[in-house]
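Worksheet: the structure to be examined is printed underneath.
Note that one protein chain is taken out, while the other chains of the complex remain in position.
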């Protein structure tokens, strides 16, 4: 009989994104994506989708450059948090406890093998909408904004890493994430991994860093309710001069309907819809994509765009702080 | 510090539906709903949606009348199965082990306080599509049929019960289901409950039986990928003379976009889409709907249809075996 | 050989709507429906959908009560305008020429047999978007607003009339409108008519006035791009406390996917989508719906709501100026 699965991480809670153009980035998230500001502190503005149950899902922090500040996961219980902290410490990955962050209680910070900063917390502040933002239906966190793209909630994020296998093993062993899909090259090297702790088919993904640097970020994704919402988002990005990198199209891996843009600070942002796809099997057998299969491109034949393999944040040494793209005139 | 949650049930696995018109019911599920036959045994035909990972999600059994045969849940692990069997036995709910069913291993049968037959199993047969039904993308269980309504997978079911509170406590205590929403009347009596063991906002619901009989069934629901798919389903039901009871519309409770029809045997069937709504909070606070709130009807104002409170299967003594409805001519 | 069709009217151009709550009505059209203000004059504000090619499609006029000010059609050419004016004069329907209205040239006003005020004009002002509202694609009239319901363009209107047959003959004979569908009661009395001068299956409809008064208005309709857009509109109306009278659902007549609400002044407003349905046949044979067929309700079985037969604007003597409805609390 196999060992029982670790079920201690409940879900992705929030992401901190760095930007060297904080005001422009804020305008993008609020007026184009349709997010709501729910706090400010220091150099950071806190933002939320209309159905995130926590106070925020995005901490946008003014900084010298772009990239990931940190990613936070919520533990399933205080006991679960304690168990994972022990495991992280045992793995030598711990950075230490922080306290006093807006919107959640004590968080244990740690680093994955590629050096990205992550944290785990349990106590959280449930969002209470002010009168003007109260929803008509009480089972919804906040009123539907009807502004811009209207992102519903944070869905997942994607980091770059030099050694995918090492990171995969780290997340599986210390935190109990399950691998649902992966890319394995002909030489046996892993080139991408999709991990989940929920019934979503992935809560984050890591893909291979092509430039030998560490700790870079690939993209942050928000969930929309339908593929039609993603198409309308493309119309709205076009109207607002937002650079559309690729999509809308359907990924072969995970079958997500996707659309990738860059926010003004240069970080890649995705809006996506998964249809009714869920991974319900507790013993899901990971799907392995070969080099040959990946060469076919996306589900309906779109070739994977070159910048998808090269653009990450922060930019590489020598690259400009923000990409020189200005929407459809690019 | 609170007790930790029980996470031993992985998901709803399948339903057995009884029908006195087995051939007509089969034609409905295959040609109108777009399901695929994946087995036959005795009086039963086994059916599946195109993305159910197990061999089947519906066992359709010829019988003297309509209603629920049984509902099966899959446990998260062999150990989880053993733990829940102990709890069920301790609660005096156990019926006993069965073995030899098509598509899954030993199952422990039990009855809820209202007398519905349920079962829990772990070992299962993963569906392997024959060549003609192999999907283009390897992360999909079966080829998209492009026939009729094209239901994707089983989503949830709904039973009637005389005592909602007793059933709720049973499922919470012995199996670890979490309550996400409920209806509580002004006199404190519970009139409806929505329970989950996944990140879906419900895996089944129980609503109040108005006629003092036990063990009746309300409906079975299949997931579609979009609200547009539900609308197209309405077009297809109309063309096929299938009786549409109510919808398409949006529930206030759980916000599901719904459409209810009767299959030829008289059982109510729903096709639905939940958008990107998921319950991710491990400590979700149940939403309580009052009598007054329920009187407002569904989300956009549609009044709840009277038959929704009265029609269940099997029919009441004196009612006809199959409802006298013939689609739009009704 | 039959007479050739009259093709002198090009399309519905605009509607003037009266409201006793002009500021609230304006807020509804701008912030909930997502229209753009494109002019003001006297008691009137002029409004447009994002893809109306003319300066406006709606003239919203503060008045003592609600109802239709007038409806304007654009002629196909100056010659076509001259021919129709002759025909209207010959029919004794002429009111006379007006000039100096915002956004279009001289218009010939006339009255239908029920007394509604209508006009025909040819010269018109093409909308030129100010810099902030310029679209990314040059074949679009204005930037997509991404605000509220985002109505695309005016689609059609519906008046009440005591004698449908008389009005039908008037529009067919003097203006060349073609009848595409109609309702004829068992006693031979016409109860509804749908007329077109384009490839849309109707540009306006008249249905029977139940109260023996003349000149009343039923509703104004804006086109949305998809059924999903109509569903999202329902969400937005719900959030904004807008009274939803009926829908979303699909009409049996004309098969339009519909949603009806009341604007704050009490006028009924519809948002709708027709899919790819067009009437292309130049010799389309009118579809005749019988009393029996209409009793089946709408396409998927929704019963036609009683107020749909009784609520018109202005209100009947003794009725309140604005309906006592306040959204989902009604």
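Think of it as A, B and C in the order they're written, each chain with its own count starting at 1.
The criterion applied here is as follows: contacts are C-beta pairs under 8 Å (C-beta built on N, C-alpha and C of every residue); 3 or more make two chains touch, one makes a residue touch a chain.
In this text, all values refer to a predicted model and were calculated from it rather than measured experimentally.
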item	value
Contact with the hidden chain (one of C:11, C:89, C:214 or C:309)	C:11
Residue, one of C:80, C:107, C:193 or C:242, that touches the chain absent here	C:80
Absent chain, residues of chain B that touch it	135-137, 143-144, 146-149, 226, 228-229, 235-236, 238-239, 241, 327-328
On chain C, residues whose C-beta touches the chain left out of the figure	1-2, 4-5, 7, 10-11, 51, 53, 74-80, 126, 137-140, 152-153, 155, 181, 198-200, 223-228, 252-255, 273-278, 280-282, 284-285, 287, 289, 293, 299
Residue ranges of chain A at the interface with the undisplayed chain	226-228, 231, 234-235, 237-238, 244, 246-250, 257, 296, 299-302, 328-330
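Convention: only the chains that are shown with their structure count from here on.
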item	value
Whole-Å separation of chain centres (CA-atom averages), chain A against chain B	32
Multi-partner residues of chain A (each touching 2 or more other chains)	137, 226, 228
